[in-house]
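Pasting a structure below so you can have a look.
A protein chain is absent from this complex, but the other protein chains hold their places.
Here is subunit A:
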């Protein structure tokens, strides 16, 4: 499917994720377990075209506000909502009801609010069905991630040292200039 809107009637998966409400996941440290399964009320054979499944971490609207580079677009090619891949595996028709994956939140995942979405693909790599941990408005059961800062103590020390060095060496130069000026008089 080229447009996400055409997938809306095909929310075939039920997806849940492990974090409890209010829990904040730390980047690089904490794990998230995603469990998904085909909706049991669907008629048999609905999933006959599914070949692969991708599970992705997606931005919730609150983290997309005033950030055009994370915008949700209907065209799947241009959509920037779900940049982080949790897992990509072949669709297992033997075990439809309970697939799971455990994933450590990567260190380049930014601090934001997320939900998890599962896409099913057919043999031509087209999205044919989906499921997500949150409701249609993407406001419930959201996941908080707190990223690493990227800073290190060594870096802090170097910054302070070189800054002080710059200022002090300027003072040193001024002192030398003054002495030279006095001498030439």
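Basically, contacts are C-beta pairs under 8 Å (C-beta built on N, C-alpha and C of every residue); 3 or more make two chains touch, one makes a residue touch a chain; residues count from 1.
Definition applied: contacts and distances are computed from a predicted model.
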{"item": "Protein name as given in UniProt for the chain not displayed, \"HIGH-AFFINITY NITRATE TRANSPORTER 2.3\", \"Corticoliberin\", \"Histidine-containing phosphotransfer protein\" or \"Transmembrane channel-like protein\"", "value": "\"HIGH-AFFINITY NITRATE TRANSPORTER 2.3\""}
{"item": "Interface with the unshown chain - residue positions in subunit A", "value": "65-69, 78, 107-108, 110-112, 147-152, 155-156, 158-160, 162-167, 169-170, 173-174, 177, 180-181, 184-185"}
